[in-house]
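Here it is: the structure, laid out below.
All protein chains but one are shown in place.
Moving on to subunit A:
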């Protein structure tokens, strides 16, 4: 059964179309990845699912019920971890979680239990009485998550929950996402970190300029690029490199220069490695290593949009 179905969803701000005819469905128990560059329309889509933004066009159904008509039902079953931290600095970690869980009508000993459980879950079990102003960025992010899960939502929406934090906190968060999922929570996970999405998501949708440009399992998405190969050549210095000339090599579709690596995207059927090396040698560029990359989501995104996800 699908927990969430989005049908030709659009959002316009004045003349600007931020979300354009997005259709998706997410099955119960999935970790669904929602990938897109800055300004692609991820948060806008998520805000409509969470009833924070009015829908311009289209429909969203949660467990088969239209969320506009059954707003309270939808809100009760959804938890949202906002992209920007949304907590009270003048309330302790415990008071924060307790207050937000209370908004869902939970009271008394049950409220206490769930609050403690949520704090424990994100690894803040020993920080109940601490005010968030004494927290590190990663701890605040984790509190931000705790505030969204204490009411035990069926669908948890996470809007870039790992932005700008240390690797340890990030690992902790990724592990808790997996654990939550094992406990039966469906997760819609937004990010622009490819590796994260590759690591934890069952299915992925890629959004660009408000439109879904691809969607499927990791395998299905990577299949899009099997007719391509990615060759990364590490060099001593890219000073003399001339991307214009490199692009002229037969079969080469794209050339990107990053640090001291020249990244070729090329037609898989053309044998052109020799030509690449020859050209670099002709330009007096010293080659350190040559590698053929497995296709990854990054290359899928690059192929589909002609841009790298990071910029």
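Just so we're on the same page, a contact is a pair of C-beta atoms (placed from the backbone, for glycine too) under 8 Å apart; a residue touches a chain by one contact, two chains touch by 3 or more; residues count from 1.
Operating definition for what follows: contacts and distances are computed from a predicted model.
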Candidate names "Cell division topological specificity factor", "Pyruvate ferredoxin oxidoreductase alpha subunit", "PadR family transcriptional regulator" or "ABC transporter permease"; UniProt protein name, chain not shown: "ABC transporter permease"
Full-complex contact with the absent chain, from A:89, A:195 or A:286: A:89
Listed residues A:4, A:37, A:50 or A:241, member touching the removed chain: A:50
Selected residue (touches chain absent from view) among A:29, A:58, A:102 or A:216: A:102
For subunit A, the residues touching the chain missing from this view: 47, 50-54, 71-72, 75-76, 78, 80, 82, 84-91, 99-100, 102-105, 147-148, 151
